[in-house]
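Of the protein chains in this complex, all but one are displayed in their positions.
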Amino acid sequence: MFLKNCWYMAAWNHELIDGKLLARTILEEPMLLYRGESGRVVALDNRCCHRGAKLSNGRMEGDDIRCMYHGLKFDPAGKCIQIPGQDNIPKGLGVRSYPVVEKQGIVWVWMGEAAKADASLILDIEYLQNPKWRGVPDYMHYKADYRLIVDNLSDFAHLAFVHTKTLGGSEEYAYKSKPLAIERLDDGFRVERWHMNAPMPPFLNKFWRGVSHVDRRNIGRMYVPGIFFLESLFAPAGLGLEKGNREGAKEYRNCQFFTPETRKSTHFFWNYLHDHDLDDPTIALSLRDSMVAGFMEDKFIIEGQQEMLDADPDFKFHGIVSDAPLAHFRRTLQKRIDEEMNPPEKLKAVS
Amino acid sequence: MFLKNCWYMAAWNHELIDGKLLARTILEEPMLLYRGESGRVVALDNRCCHRGAKLSNGRMEGDDIRCMYHGLKFDPAGKCIQIPGQDNIPKGLGVRSYPVVEKQGIVWVWMGEAAKADASLILDIEYLQNPKWRGVPDYMHYKADYRLIVDNLSDFAHLAFVHTKTLGGSEEYAYKSKPLAIERLDDGFRVERWHMNAPMPPFLNKFWRGVSHVDRRNIGRMYVPGIFFLESLFAPAGLGLEKGNREGAKEYRNCQFFTPETRKSTHFFWNYLHDHDLDDPTIALSLRDSMVAGFMEDKFIIEGQQEMLDADPDFKFHGIVSDAPLAHFRRTLQKRIDEEMNPPEKLKAVS
Partner (left out) sequence: MFLKNCWYMAAWNHELIDGKLLARTILEEPMLLYRGESGRVVALDNRCCHRGAKLSNGRMEGDDIRCMYHGLKFDPAGKCIQIPGQDNIPKGLGVRSYPVVEKQGIVWVWMGEAAKADASLILDIEYLQNPKWRGVPDYMHYKADYRLIVDNLSDFAHLAFVHTKTLGGSEEYAYKSKPLAIERLDDGFRVERWHMNAPMPPFLNKFWRGVSHVDRRNIGRMYVPGIFFLESLFAPAGLGLEKGNREGAKEYRNCQFFTPETRKSTHFFWNYLHDHDLDDPTIALSLRDSMVAGFMEDKFIIEGQQEMLDADPDFKFHGIVSDAPLAHFRRTLQKRIDEEMNPPEKLKAVS
């Protein structure tokens, strides 16, 4: 169903300020996330091992958490360290704890076998903490299979129809621009797409005035299980951006994370950053609001899509040429999941 | 489950004005209905064949519809006629289209094999467009199996108890009047019922003043799969209506259509027309409001019935004498469904 042995974004670090006990279901597992008093982030099964009460209704004590039903207390490793009115604590009593790493403002959790958790596998997203970039991290909840959101971002042609008046700018994007290159990779894909002499898209026109047409380059990079980076470069049309002339150009970085909540709902995190006018805080807010407007357009389409799929589980997709990246991605993801469920060592043991 | 090879009312034609893209589920199939620019009505599967997005979130172009996810365009026959950014369109790519006929203000769709769709099978409801009659078409949504609504109309005795203060007038209707004749027909039934010297029912008393008692004749005709016509005739009591004296009489026509949305929900369309005071538009509005009040009484009872049936799928109905029409109707309907699922030619092939 889900790929387990990998890192998923569980939260932005600012979601854990002020002692917040954050209950968040990830891969259909109810989880409690909090920052202990020492500053470390803790990720535990949200169910007290005693009677299943929610630990998120509990109380933080130092780096520990106390269930406020009968008072059992757990340390950050999930080990039960106190039972009020009982002196002996059975060995092994506790709740599952998840490997957790905080990096560049992101709280990552490992959903599979703890022994395989390797922090070096976490992607490096350098610009999130580079002062040359500025953005506002945000979150949106989707009532849809996360793979439908991955699909959406795997074909920029939808910009033309879904986002004509927000992020796109004109329908000709779908007809006149094509991916220059699609790289099928072991862990996803990379797509590069140019659109020359395109009308200035509305979301940039809000603060970038006096330029009617731009040359636009998008480079998209999708990673298993559902992480997407988009590098966008814009310059006034006709100055030679395609030949490397950066005159008047502006750059943007968009990182997006799709973490399954359940089979049919998704946590969607993102940050859209810009590299210009860094002393003007309204630019980042304007871009954030434009993204929200655009993502709401996606959400409307995609949640409708989910309703249609629910109405008939036998409905079959019909591929078109521009599905190549998403088709590759789904194959890659499924291959990983299959390997995880039937690892080579297990196969050997059988034969 | 449902009878497929027959015409169902899908909409009143006024529901498709102003370019409305009407999403309506019929027999558990999500459908898009719209009137193209040429004036023809189109009925298509509401799911784009590409990724299942809702075509009702799309854009009408002439008589065609464009999916506003990736821009695929479909003609009224459901054929895909454009894929932005792709020159070749695979043969056969498209969505299901439903045979559709507009007649007398009603949009009819055929849910079964298109080859069997025969417009001559559509009922002729002459009075809907006859200037001697006036009414206001309306719609109500039911959270109940459409057969429970058919049941309701198969026994006028419910008028006495459900509609005492609205459409009925007195409980004696249930005790003193009986069906004069019940005709069991291949496609439904016909019932005639007289109630002599009955108190004027409240819904007529609103505009028909000064008459305390009436003779009342109801002729009901129910058709498979769920279409009901009620002809009502009222005259001041004792003038000899039963002998053919029409002095002071007023007539009404009520056509009602029960189209399954799902197994447990129904589209209910109706129009209640009168033949008198045709230059007074308030009569039709008064009757419409009285019907809404009465139908809300039915809806309250029937949706409660559905809840009870849901609570225990093993609950068994116990017949009473006045169930004869509904029992005949359910048998007739089930026979048609069985024949459709096991047609004679198929049975031969097996033996």
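Labels A and B are assigned to the chains in the order they are written; within every chain, residues are numbered from 1.
Following the convention adopted for this analysis, a contact is a pair of C-beta atoms (placed from the backbone, for glycine too) under 8 Å apart; a residue touches a chain by one contact, two chains touch by 3 or more.
Keep in mind that what you see is a predicted model, and the values were worked out from it rather than measured.
J.: From the list A:K4, A:R24 or A:R47, which touches the chain that is not on show?
T.: A:R47
J.: Touching the absent chain: which residues on subunit B qualify?
T.: 148, 151, 155, 157-158, 160-162, 171, 174-175, 177-178, 300-301, 304-305, 307-309, 311-312, 315, 317-323
J.: Tell me which stretches of subunit A touch the chain missing from the display.
T.: Those residues of subunit A that touch the unshown chain are 25, 28, 30, 46-47, 49-54, 57, 66-72, 83-86, 90, 93.
Criterion: only the chains that are shown with their structure count from here on.
J.: In whole angstrom, how far does the Cα centroid of subunit A sit from the Cα centroid of subunit B?
T.: Chain centres of subunit A and subunit B, defined by C-alpha means, are spaced 48 Å apart.
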